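One chain of protein is taken out of this complex; the other chains stay put.
The first chain written gets the first letter, and so on, giving A, B and C; residue counts start at 1 in each chain.
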Amino acid sequence: MDAIILQILNGLDKGSAYALIALGLTLIFGTLGVVNFAHGALFMIGAFCSVTLAKLLNLSFETVDPTQKDFLGNPLKVKTPYIESWFGPEVGATIIDWSVPLAILFAIPIMLVVGYVMERGLIKHFYKRPHADQILVTFGLAIVLQEIIKFYFGANPIQTPAPDALSGVASVGGAVGLNIAYPIWRLCYIAFSLLLIGGAFAFLQFTTFGMVVRAGMADRETVQLLGIDIDRRFTIMFGLAAAIAGLAGVMYGPINAPNYHMGMDFLVLSFVVVVVGGMGSLPGAVLAGFLLGILEAFASTTWATTTIPGINQIIIYLVAIIVLLTRPRGLMGKKGVMED
Amino acid sequence: MTKTTMSRRGVLKTGAIAGAGLALPTYLSAASHAGFTNAPQGDTVTLGFNVPQSGPYADEGADELRAYELAVEHLNGEGDGGMLNTFSSKALEGNGILGKKVEYVTGDTQTKSDAARASAKSMIEKDGAVMITGGSSSGVAIAVQGLCQEAGVIFMAGLTHSNDTTGKDKKANGFRHFFNGYMSGAALAPVLESQYGSDRKAYHLTADYTWGWTQQESIAAATEALGWETVNNVLTPLAQTDFSSYIAPVLNSGADVLVLNHYGGNMVNSLTNAVQFGLREKMIDGKQFEIVVPLFSRLMARGAGENIKGILGSTNWHWSLQDEGSKAFVQSFGTKYGFPPSQAAHTCYVQTLLYADAVARAGSFNPCAVVEALEGFEFDGLGNGPTLYRAEDHQCFKDVLVVRGKENPTSEFDLLEVVEVTPRAQVEYAPDHPMFAGGTLGECNPGA
Amino acid sequence: MGILEVKNVNKRFGGLQALGDVNLSVAENSCHAIIGPNGAGKSTLLNCLVGKLIPDTGSVMFDGQSVLGRKPYEINQMGISRVFQTPEIFGDLTVMENMMIACFAQRDGAFKMHAIGSMWKEKDIVEKAEHMLESMNLAEKRDMHTASMSRGDKRRMEIAMCLSQEPRLLLLDEPTAGMARADTNNTIDLLKKIKEERDITIAIIEHDMHVVFSLAERITVLAQGTPLVEDTPEKIKGHPKVREAYLGEAQVA
Partner (left out) sequence: MFGLTKKDLSLLGIVAILTMAAPFILNPFPTESAMAQFNAGYPDLMQKFVIFGIFAIGFNILFGLTGYLSFGHAAFLGVGSYSCVWMFKLLGYNVLPGIALSIVVSGLFALLIGVITLRRSGIYFSILTLAFAQMSFALAYSVLSNPKFNLTNGETGLQVYADDPQWFHSANLPDLPHLFGLSMRATHRMTLGGWEFQFNAGYYMCAIIMLVCFYLAIRIFRSPFGLMLRAVKSNQQRMNYTGLNSRPYTLAAFVISGMYAGLAGGLLSAVDPLAGAERMQWTASGEVVLMTILGGAGTLIGPVLGAGLIKYFENIFSKINESVLHSWFGFLPDGLEDFVITIVYPFVGKGWHLTLGLIFMLVVIFLPGGLIEGGQRIGRLFRGKKASKAGKSATTEPAE
């Protein structure tokens, strides 16, 4: 029982990342009709926002300590972050410790700008072009973005640890007689994702802005006839989708150290998620994200891999194939979306 | 074995057929007069440095390249000479190799066998490289080694840890200075026993490809010999980024040691995840839960950050070693680049020197002469104590380091501390050891 | 017995009864128009005839064979060609290529692996296509990409493609929708000419009464998914029910 719940938690965890990326992909597709292969890169840029912030916070001045020697036998240069000298060592260290949560605030404006620039500068010119062209140009963009990140940050992963207070394990389900220890940060990640997903849905459901966007998704021309500048709003939606992907990346940092190709790693999977959920369906994207996450977790168990060797390698793709062949529009897909 | 080499007459004959068939003028290549591929012309000799410059191991590749450049400097008599001064063989005089100035070409393996072979081929076919060296993964090393055997040039392997490189896939033209999976197991086992006792239950997570399997096999064999029990061995996909669903079952398996047979990004992620799940704080039947990472790399350790602290593993070399060779190398590398070299850099530097020295001693660039000079060569002063290039499989035998992630690092490079230098005798094995069986060296191939 | 027999066809979309007990018989070599206000179920009916939709109940027989459950291309091969409301042609191909595709489909059936010989060496196809273009006044546009043609030309192109398949039944879905008066008249003349020149049955769905009364020999009026009346144009014109349900609105429009 404990093991099953553990795997469900693992699945939810993985699914959170899938769902957040897939949600953004679907938003972009639904509003702008663009298939964005660079969305994984946005996720990665989000994660590197927190790397950058940590680097900024750790900007240091050097003092020479003659009592210690460095590896060449010269006097050791001791680095002290400016922030520690400004706020005192303790406050400074605490700020550095909390750099990942702080990076959320740091990342939101950056991602909005990145999304805005991407839409106005590039994607805008591709609305009228075939989907294949959209895929290709954003695929090219993804390559360029990841190479830029690699040039500045190197190829090896860079740790962005969670704050000390959030990095231990928590006992889950003690009240119902279960004894499960689960990393606190991963629980935070699940909660954060649910919050973000809920927020996105509430935003679309209850604000005027959201209603206009939804109306625009359903029938762009009519909304434009009403004299509403739908393009402007769609641009903002692109920024929001970028921000969601970016925040998913920031929060994912402590789970797995960010590296330059994490975007590509997630991209393929999140496209599979979107297609399984149903192109253009927001609830479908979220549902499929969690579903595939959980399936993947269970396929990794010893039981599964001994029953069918290698199932853990292919489960996601296998499910995608089966779903697409039995439910051609995905789990919750609408008719007529991307069928030409 | 006549099968693995190609007679020179055969080449000429088939060449003649090709020439007649295509009605092209038949010129014999200059190289074939000298009797081997890419015999150096003029007063220079070209070496090929084939390292990953893009892809996940690009940072290792960059460090390897730095070491190669340093080695070329030293061979040509520039810089402070580095380990040339401590090397037991004094055949090299700092005037290039056999008086020919050393030049080099670089290539990008992309950590893909195909790309690595293409890159090596261009060095051989276009740039006239007489020796290829480099690599940061076993698949690539084995692929390039096979190519060099066929083409008739020497291959000096860089970072490759799989048993197969000098086991089932060994080749007469290929040489490995780096240690291997078996040695990791043999070196780690006594330390594991002294640190964690002989009554342990180990759970293995293994990268699901050739290197992972041989590594797991070696470690399991070595620890089971101590009396450890292997509870489970779970294979993880290479592309896996989140290992939580593999880590979670460890908690309830009754195991009290987790062995991570992972390298590179896999290792960083699986270790990070294991620490996240609080494995290291767990007590199983009164015993502290432990994690072991058999193959450590300092560059990777940096990626793993805090999580590496207190974790045992093995490594080929570490910059904090205090022998004269290591000190000289760290000094000249550190002065040039501002940070200490990695084990990948070390093995690549040493391999270049060893090749140059073998040529100097043989008095010829002919691969067969080089092979003869290297086979059974005993040397010292290159950082690992007295070392033997064994003739039977072209594997170097030397001391192996058991290291632990340092609890209180003084700098960003000071991540590992040496726990024990396992003496060479302890990691030696018979050439026909079952883990290495299956292949044959064949005969050296001088090519054209 | 007509060439096309529709019996008791019903089609529901969720709660909406799109077609209710439609019966229709189209006589061979006649021109039969189906008219009705928006939402009367004209397009649904048409889609049931060509295999795009499958009726919930009822039967659709073409020349004694059921078309139900067959794919659009199979139905086409039986001899039913369809002209769409907005011209559906191969936009990035030339006029001649468009024509040749239709000719190949007529000669070789739904699929033929003909991958090595040059298409221009198929003399019979080339001749037939050229002849067809001549007769439809498209010959001078032979090498033009069809996407850049005028709406009227596109319509003619599409009709020409359908005709080159020598169908026994030609279905036209509002062929003059969105056309200028002159283009509409041209299209009417074209269809009249076709009717005169060959043995062909035409079923036409139309909004424009001018078109309907110029062409049709019989008219079925559809309202709310059921046929209201079926008769000759003269009778329909004076029919009170039709006036009430339909014509008043149409004349306004």
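Here are a few things to note about the model shown:
Throughout what follows, a residue touches a chain if its C-beta (ideal position, glycine included) is under 8 Å from a C-beta of that chain, and two chains touch if they have at least 3 such contacts.
Since we're looking at a predicted model, the values are computed, not measured.
Just so you know, the chain we are not showing touches A, B, C across the whole complex. If you put the hidden chain back, the residue from B:54, B:95 or B:195 that touches it is B:54.
If you put the hidden chain back, the residue from B:56, B:107 or B:334 that touches it is B:107. For subunit A, the residues in touch with the chain missing from this view are 35, 122, 125, 129-133, 135-137, 139-141, 143-144, 147-148, 151, 264, 268, 271-272, 275, 279, 309-310, 313-314, 316-318, 320-321, 324-325, 328, 338-340. On the side of subunit B, touch with the chain left out of the figure occurs at residues 1-6, 10-11, 13-15, 17-19, 21-22, 24-31, 53-54, 58, 65, 69, 105-108, 112-115, 117-119, 121-122, 125-126, 137-139, 142-143, 146-147, 150-151, 164, 168-169, 208-211, 213, 235, 237-239, 438-440, 442. Although one chain is not displayed, its contacts with subunit C can still be listed: residues 50, 71-74, 76-77, 81-82, 84, 88-93, 97, 100-102, 104-106, 108-122, 125, 143-145, 147-151, 161, 165.
Operating definition for what follows: only the chains that are shown with their structure count from here on.
In terms of inter-chain touching, the protein chains here follow a pattern that is not a line, ring, star or complete graph.
Here A is the chain whose Cα centre lies closest to the centre of all protein Cα atoms.
For the criterion of most C-beta pairs in contact, the winning chain pair is A-B. Distance from the centre of subunit C peaks at B, each centre being the average of the chain's Cα atoms. Distance between subunit A and subunit C, defined via averaged C-alpha coordinates, is recorded as 51 Å. Chain geometry summary: the mean Cα position of subunit B and that of subunit C are 73 Å apart. One inter-chain figure worth recording: subunit A and subunit B are separated by 36 Å, centre to centre, where each centre is the mean of the chain's CA atoms.
Residue ranges on subunit A touching subunit B, taken from their complex, read 2-3, 6-7, 10-11, 13-14, 68, 70-72, 76, 150, 154-159, 161, 167-169, 181-183, 185-186, 255-257, 259, 261-262, 265, 296-298, 300-302, 305, 312-313. Subunit B meets subunit A in the complex at residues 54-59, 208, 232, 234-237, 239, 241-242, 244-246, 248-249, 251-252, 265, 268-269, 272-273, 276-278, 281, 299-300, 302-307, 319-320, 330-331, 334-335, 340, 410-411, 413-414.
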